[in-house]
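Note that one protein chain is taken out, while the other chains of the complex remain in position.
Chain IDs A, B and C follow the sequence of writing; residue 1 opens each chain.
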Amino acid sequence: MDILPLELENIAGQKVSDKCGVVALLEDSGVEYRLIQSLRILQHRGQESAGICIYNGKNLKVYKGMGLVREVFSQIKIDQTGDRGIGHIRYSTAGSSVIDNAQPIFSRVGKYEIAMGHNGEIVNAEEIRNELESKGYSFNTTSDTEVILRLLAINLARGEDIIDAMKLTFSKIRGAYSLVIMINERVFGVRDPNAIRPLAIGKTKKGFGIASENVVFEQLGGKIIRDFYPGEIIELTENGYKSYRFGNESPAHCMFEYVYFARPDSTIDGRNVFEVRKKIGEILARECPADADIVIPVPDSGRSHALGYSIGSGIPFVEGLIKNRYVDRTFIMPTQNKREDELDIKLNPIKEVVQDKRVVLVDDSIVRGNTMRKIVKLLRDAGAKEVHVRVGSPPIKYPCYLGIDMKTKEQFVAKEGKSLDELAKEFGANSVAYVSIDGLVEAIGFEKNNLCLGCLIGKYPIPITNLNANNFT
Amino acid sequence: MDILPLELENIAGQKVSDKCGVVALLEDSGVEYRLIQSLRILQHRGQESAGICIYNGKNLKVYKGMGLVREVFSQIKIDQTGDRGIGHIRYSTAGSSVIDNAQPIFSRVGKYEIAMGHNGEIVNAEEIRNELESKGYSFNTTSDTEVILRLLAINLARGEDIIDAMKLTFSKIRGAYSLVIMINERVFGVRDPNAIRPLAIGKTKKGFGIASENVVFEQLGGKIIRDFYPGEIIELTENGYKSYRFGNESPAHCMFEYVYFARPDSTIDGRNVFEVRKKIGEILARECPADADIVIPVPDSGRSHALGYSIGSGIPFVEGLIKNRYVDRTFIMPTQNKREDELDIKLNPIKEVVQDKRVVLVDDSIVRGNTMRKIVKLLRDAGAKEVHVRVGSPPIKYPCYLGIDMKTKEQFVAKEGKSLDELAKEFGANSVAYVSIDGLVEAIGFEKNNLCLGCLIGKYPIPITNLNANNFT
Amino acid sequence: MDILPLELENIAGQKVSDKCGVVALLEDSGVEYRLIQSLRILQHRGQESAGICIYNGKNLKVYKGMGLVREVFSQIKIDQTGDRGIGHIRYSTAGSSVIDNAQPIFSRVGKYEIAMGHNGEIVNAEEIRNELESKGYSFNTTSDTEVILRLLAINLARGEDIIDAMKLTFSKIRGAYSLVIMINERVFGVRDPNAIRPLAIGKTKKGFGIASENVVFEQLGGKIIRDFYPGEIIELTENGYKSYRFGNESPAHCMFEYVYFARPDSTIDGRNVFEVRKKIGEILARECPADADIVIPVPDSGRSHALGYSIGSGIPFVEGLIKNRYVDRTFIMPTQNKREDELDIKLNPIKEVVQDKRVVLVDDSIVRGNTMRKIVKLLRDAGAKEVHVRVGSPPIKYPCYLGIDMKTKEQFVAKEGKSLDELAKEFGANSVAYVSIDGLVEAIGFEKNNLCLGCLIGKYPIPITNLNANNFT
Partner (left out) sequence: MDILPLELENIAGQKVSDKCGVVALLEDSGVEYRLIQSLRILQHRGQESAGICIYNGKNLKVYKGMGLVREVFSQIKIDQTGDRGIGHIRYSTAGSSVIDNAQPIFSRVGKYEIAMGHNGEIVNAEEIRNELESKGYSFNTTSDTEVILRLLAINLARGEDIIDAMKLTFSKIRGAYSLVIMINERVFGVRDPNAIRPLAIGKTKKGFGIASENVVFEQLGGKIIRDFYPGEIIELTENGYKSYRFGNESPAHCMFEYVYFARPDSTIDGRNVFEVRKKIGEILARECPADADIVIPVPDSGRSHALGYSIGSGIPFVEGLIKNRYVDRTFIMPTQNKREDELDIKLNPIKEVVQDKRVVLVDDSIVRGNTMRKIVKLLRDAGAKEVHVRVGSPPIKYPCYLGIDMKTKEQFVAKEGKSLDELAKEFGANSVAYVSIDGLVEAIGFEKNNLCLGCLIGKYPIPITNLNANNFT
C-alpha cells in the first residue's frame, strides 16, 4: 500500500487514512528550529499541515500552516524563540484540508494557556461534546482533539492540580491517543491506557524529547530512552522527566504501524520496523510459496517485505518497478479540471527485468485494490509471464475506529466470503495470497492479545459504541 | 489626520486605531460575490483582514485572510455558494496583525452554528471573560468579540429562544458594538443601546442588507431604509426585516465618524458626512480666521473641511499638496531593515502654488502631530511665506475606550494646559487653531449630549470601569 | 479621463495607452533603494511592470517583474548593490502584460553590457527591424526598444567611440524617445530631437539623476537642474554631467502630458502641470460658460481643471463624486469569469451635494466616452437637475503614433462632423463643451508649433510612414 494510490482513490471525498505525528522538546533556546527538523523527520506521518507551539518565556505561541513542513516554515516568519515546545503534523486527506484542523490547537482559561497535538482517535468524543454543549461550552471545530482540550480546560478551571486535572480528563476519554501538551511552561506527553499509537521518550543532544517515533531522537543526536507505558503521562523537566500513571490496561498496539505507517528505521515498543517487515516477508514465503523467477516489490512500501520473501523463498529479489519521486502530490493545471491518473507516470516497469518472467509482486497491504489492479496490468503489459501477488498483511475487512481512516466495510476489496481466486481475477493476477494473522503476530513478536487487530478481525480493544464516529487526528 | 502617518507612528507596537466595518446580506444565490463587493466599498474602515461567512443551505462556511479584500479573495477559493451571509473588515494595526484576530469568528453549540463580526469595543469584556473562565469556559483569543460569542452560545445552549438569548447576552454587555450575526440560517444586525458606532439597514437590488455605512446599499443598486435605533436587533427575512428592541438609552454617536472615519458620501444617523465636514470648515473659518492668500487641504482627509473653510472665509481654495496614491502601504525591501520615512514620497508640495503665499493648511484632526510638523516643513521648504494650521476637530486629549485605539494621554500632542502658541511652535506654523466643541456640535447637528465626545472632554456615555481595557474590534 | 475606465474598455485586447517612466541615478552605494523609490514616485506613469538595472562594480544586473513597484520589489531579492543604475516602469495594458516586455532590457556585445529603458515610440522601428533581420540579427520581442538596443550594439561592435555609436544610432531612429541607457559603468539619458516626451536632469541629495518628471529629484531631497534639450545625450558623472547634442529640431512637446499624464506637482519644460490645468479650466470657463450652481470634478484627473473652471466662472467648486481608493485594479474572483463593472463601486455621487443642482462636470479629456456616460447617469440618478460636461482638452479625433496607445479613429467618441449636441445626447448631458485648441495652447504657454497636437489635428511633427506601427514602450 502506497501513499499516492490512496490519495487518488480518495477523490470521492471519503477520508482514507489519518496518520499524524507529534513531538515535544525541552532543550535550550532556539528549540523552534529543532521542532521543525523533528517534524521533517516524521513527515511520512502527515503531509496536510504542520505546526509548532513554543513557550517564549512568558506565553505560548503557535505557528502553523497547510502543506509540507518545509513549505509551511519557509513562509511563516517565526518571530519568537524558546527553549521548549511541541509540534504536530497531520495527514493529507481530501476535503477536510482546512487550516482550522491544523494543530497544535490552543486555548486559554484562567491563568492557563494550553496547547495540544494529537495522534489517534477518541471513541466517545461525540458523547462528551454533546454533554459539554448542553452546558453552553461552544466548539470551534468538529475535531475530537478540541473535545480533549475543552475538557482539560474545565478541569483546570476547577482549581485542580495540573496532573490531577489531566488524570481526571483522561479518565473520561476512551480511544487511541498519543498526545503532546503544553500548559504554560510545562511540557507533557500522554499515551492512552492501551498504548495503541506509538510514543517514546528520548534524549537529544541538548535535552529531552517525546516523539511518535524514536528516529527523531537519533537524528537530533540523541537516543531513545524508552517507549511510554500504557496510560502514562510524562512531563519533561530540565534535568530529565517525571512519570505519572493513570491507567494500566493490557496493551493493544496497532499492527498497522509495523506493516505500513512507521519508518523502517524506527523501533516501536521494542520491535524494529524493518526487521518485522522482513520477517513478515519470510513467513509469507513459507506460508504462500510461488513458483516464480523473480521477486519484485511495490516501491517503496513493499520493499522490506519483498526482501524477506526473497530470503525466505530463495527467489532472486530485483527492482522491476521504478517510482517517480517527483509525483508525490497531485498536479492540477489551473486551466484543467480533469484530474489525470497520476499513477500512469508514478510507476513504470522495467521491461528488460520482467519480460518473460514469472513475477512475485510483494506489497505491504491492500485496502481497495485499485492500485494493485493497475500495477498487475503494468507488469503484464511489460511482458511478465505470470504475476503472483503476495501481501504483507492479512486481508483488511473491517473499519478502524482508533485512528486510521477506514470507516466502512464497503471500501475494502477483501470481504468475508470472497475467495483468493476471486481476488486474483479482480487483480488480473495468477494468484493472490496474504500472510496469515498468526504469521503476522509471529513476525511482530507480541502476544496476539497485545495487538490491535480490529481491521483484520472486527474485534477492538475498546468497545465501539458510536459507529458513526468520524473525527480523526 | 491621514492613514499613513498613523501607521508610521505606530511602529513601537502601540495600537492606534481600530475602525472596522460590517455587512450582512440576504439576497439570492451568489451572495458571496456581493458580500465581497460590500467589503470593498467599506475598505476604508479596515485594511488588515477581511472575511465573509455564508450559509450554504445547510452549514455556515467562513472564508477569511490577511490583507485587502481584493488580495484576500484573489487567493482564497470560495467553494460554496449561498443566498445570505455576513462580512467583516478589520483595521490594520501593527503587531496584532494575525489571522486569529480576523473575523467573522465562528463557534458551534448544540444545534447552533454561530458566526459574528463586530465593530466597536466592549468595556466589561475582561470582567465577563474572567467570570466565564472561572467556570471552565476556555477562549482561543483575547478578543472581546469572542466574549460576546461564547456568552451568546451559553445562552443559546440553555434552550432560550434565539431572540431571548440575544437579549440576555446584550443585557450583560456594556460598550460600543455594531454586530452582524448568523445563527444557522438566520441573519441579524445589532446596535448597542447608545448607538455609538454606525449601522443601517437598507434595500439592495436583490434583497435586504445591513451595513456600517449606507453607501453599500447605494452601490449595490439599492438605498438606505433607515439607521438602526439604539439597542435594536434587526433580523433580515426573505420579505424584509423584523425589529426587536433590547435597550433604549440616549444616543451617543461617535463624533469621530463624522470628522474622519466615515466616507464623505455616507449619511450617518441622518447627517451627510461631506456636508458636516464642509460645515465644520465654515464654522472654523468664522471662529478662527486667518489673514492668508490660499486655503489648501491635507489630502484627502482635510479636503471637505478645507472647502468649507474657503467658502466661510472667502480665501481661494487650491490644491497645494499632491498625494501619491501608490504609497498606500509601507514598503520594506527584503534586504533592508531600516524603514524609510514614507511621508517623504507620499506628499509633495506644488512649489508654484505655495511660493510666497500665506497658506491656511486645513486637516480634519491632529492626534500626535508628527505628520503635521512634517507637512508644515514641506510647505516652508517650498516657499510658503506663512502657514496657518486650522483643524476640523477640537483638540484630542483623552483616551477612547469605545472603539478607537487611542488609549493613553501621553500620545496626544494637544494636552491640558498647552497653549495654541506652544503648538504652533511645535509644528513650525505661524498659528494653530481648532474648531470649538460647540462649533463641532453645531456642524453635526445633534444635541451635544447625543454625541460621544469622550476623547475631547474625558467624559464617556458609559462608565469606564476598567482602564486597562485593550481589546478592540 | 481616468485610469480605470480605460482599463475596463480595454478588455477586447486593444491597447489604449502606453505611458512609461524612466529614471537614472549616479549617487553612492545602495542606489538600488533610491531607484525603487524613484519608480514609486513615477508609478502613475505605469503599473504593469517595474525594473531596475544596477552596476555592481563589475557587471550590470537587472531586476524586474510584473506589477506595482512595491509588489515587484517585495518579492525580488536584490542580491547586489551599486552606486549607479537605471529604472523603468511600464503602463498596464491588457493582453501584452508579459514579463518579456518589462524593462530595462539587456544585451551584451564584445566588451559591452548594455541596458536600456524607454518612454516613447519609434516610428520607423519596423523598417529598421526588417533591415536588421534580413542580415540575420534576431529579436526576442516585438518591442521597438529592442530595435534601438540591437542597433546600438551593432554600432558599438564596429569599434565606434561610445558617444559616436549613440549618435549614429539616433541618427537612424525617428520618433518619440526619452531613454535611460547604461553601457557598462556609464549612465546616459537621451531625449529625441523633438523633445516629445519629458526628460529632466537634476541633483539629488547624494548625486545626480535623470528622470521623466522632476518630482523625483525633489522627493529624493534635491532639485531639478534643467529639462533635456531636444536631441541631447547627457552622461552622468561623479561630479555632475556632460552633454552631447545630436539633433536640434524644433521642439514638439506632447500636450497630453500637461492635460493628463504627468503629476500635477511636476514642472515640464518650464510649465507647472497643476498651473497649466488650472489655467485650462479658467479658459474653458471663459470659452464655454454654463448657467449652473456647482462645479464638480471627475476625481482625481479633473480636479485641477475644475478648480480653474470655478475660479474662471465664479461658480462654487465642490466635491460631488467620491472615488474609492481601493478599487485601483480590477478584481476577479477565481471562481467567476464574468467581470463586473468596477465603475459601479469606484465612483459614488454625494446625493446631498448634487440633488436639485445644475452641475458643471469637469474632466481633463474624453477618449471613448463610456465612462462619461456612466458618470452623467450617476449624477442624474442622484438628483442633479442639469449636467453640463466641460472638458479640459479639445476633442481627441486622431491616432497617436508617438507614445500614446490610441491607434484607430474608430475608438474615439468625438469624430469629424459629429456635433456637440450629438455628443451631449450620447452622454445624457444637457451640454458638452471642450476647450479650444488655441485655449489649450494659451494655457500651456508654448508656441503652437512647439507642441505635438497630432491627436487633435491629425498632423504630426514627424512623418508617419508606417500606419501599422504598433509597438510602444
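Going forward, a residue touches a chain if its C-beta (ideal position, glycine included) is under 8 Å from a C-beta of that chain, and two chains touch if they have at least 3 such contacts.
Values in this document were obtained by computation on a predicted structure and should not be read as measured data.
**Student:** Among the chains present, which touch the one that was left out?
**Tutor:** If we consider the entire complex, the absent chain touches A, C.
**Student:** Which of C:Val109, C:Leu343 or C:Leu420 touches the chain that is not shown?
**Tutor:** Result: among the candidates, C:Val109 touches the missing chain.
**Student:** Just to verify: which one of A:Glu131, A:Glu160, A:Glu249 or A:Asp328 makes contact with the chain not shown?
**Tutor:** Per the contact definition at the top, the residue touching the missing chain is A:Asp328.
**Student:** Any idea which of A:Leu26, A:Leu149, A:Leu284 or A:Leu307 touches the chain not displayed?
**Tutor:** Of these options, the touching residue for the absent chain is A:Leu307.
**Student:** I need the residue numbers on chain A that touch the omitted chain, in ascending order.
**Tutor:** 33, 36-37, 40-41, 43-44, 68-70, 73-74, 77-79, 215, 218-219, 221, 263-265, 267, 272, 274-275, 278, 300, 303-304, 307, 311, 316-319, 322, 324-329, 331-336, 340, 344-345, 348-353
**Student:** Tell me where the left-out chain touches chain C, residue by residue.
**Tutor:** Touch with the absent chain occurs at residues 99, 106-110, 114, 133-140, 142, 149-150, 153-158.
Here is the rule we go by: only the chains that are shown with their structure count from here on.
**Student:** How big is the rotation, 0 to 180°, that puts the C-alpha atoms of chain A on those of chain C, in steps of 5?
**Tutor:** For the C-alpha superposition of chain A onto chain C, the angle is 180 degrees.
**Student:** Since chain B and chain C are copies that touch, is their contact same (over half of the numbers shared) or different (under half)?
**Tutor:** same
**Student:** If you average the CA atoms of chain A and of chain C, how many Å lie between those two points?
**Tutor:** The answer is 60 Å.
**Student:** Using Cα averages as centroids, what's the distance between chain B and chain C in whole Å?
**Tutor:** Inter-chain centre distance comes to 36 Å.
**Student:** Tell me, which residues of chain A touch at least two other chains?
**Tutor:** As it turns out, chain A has no residue touching two or more other chains.
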